[in-house]
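The complex appears here without one of its protein chains, the remainder shown in place.
On to chain A.
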Amino acid sequence: MLQYPEPIAKLIDSYMKLPGIGEKTATRLAFFTLDMPQDDVDDFAQNLHDAKTKLHFCSICGNITDQDPCVICSDPTRDQSRILVVEQPKDIMALERMNEYHGLYHVLHGVLSPTTGKGPEDINIKSLLTRLQQHAEVKEVIIATNATPEGESTAMYLARLIKPAGIKVTRLAYGLAVGSDIEYADAMTLIKAVEGRQEM
């Protein structure tokens, strides 16, 4: 059987390591790469390399960053009295896009989930507690873990650890998507929205 020359076979192999990419797509991408201008290919290779070697986690908040502490943690104009806790770095990107929240963040890098081997020591909780001990100016911790059973357990667990220190702990509200029709909301969303209704 005819084999691809080694360099392209290896490139196909590399593409196949990406999520959701099978052999067919990987082959297509590999041949596309061969047709790309040399400069673009060089940039591509350099970017892949830099993303892995130059980025690391912020030693304070756990966000991905190319400087330590990250831009948010080292920005003195941000509200130092509030920390918003998220599961993943990409959640911070989503929250920053709304340009409404100007406090600090903390990334857990996961949620509590014994079935996938994540206990309290396995996610970034200890560093949050240390942060709260060292920074008495923090008055509120806002928990923005996902609305899954595990996200909920993690939120409750954090609340139990943090509240005794006299720090206010809040949780993001669930509700209807803005601009959406009640008619098209699914049952679960509606149930949560009704439970979380507010007096006017």
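One rule holds for everything that comes next: a contact is a pair of C-beta atoms (placed from the backbone, for glycine too) under 8 Å apart; a residue touches a chain by one contact, two chains touch by 3 or more; residues count from 1.
In the analysis below, contacts and distances are computed from a predicted model.
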Which of "(2Fe-2S)-binding protein", "Acyl-CoA/acyl-ACP dehydrogenase", "Isoquinoline 1-oxidoreductase, alpha subunit" or "DNA replication and repair protein RecF" matches, in UniProt, the chain that is not displayed: "DNA replication and repair protein RecF"
Touching residue (missing chain; options A:I8, A:L29, A:L132 or A:L161): A:L161
Residue numbers in chain A that touch the chain omitted from display: 112-115, 119-120, 148-150, 152-153, 156-157, 160-161, 184, 186-188, 191
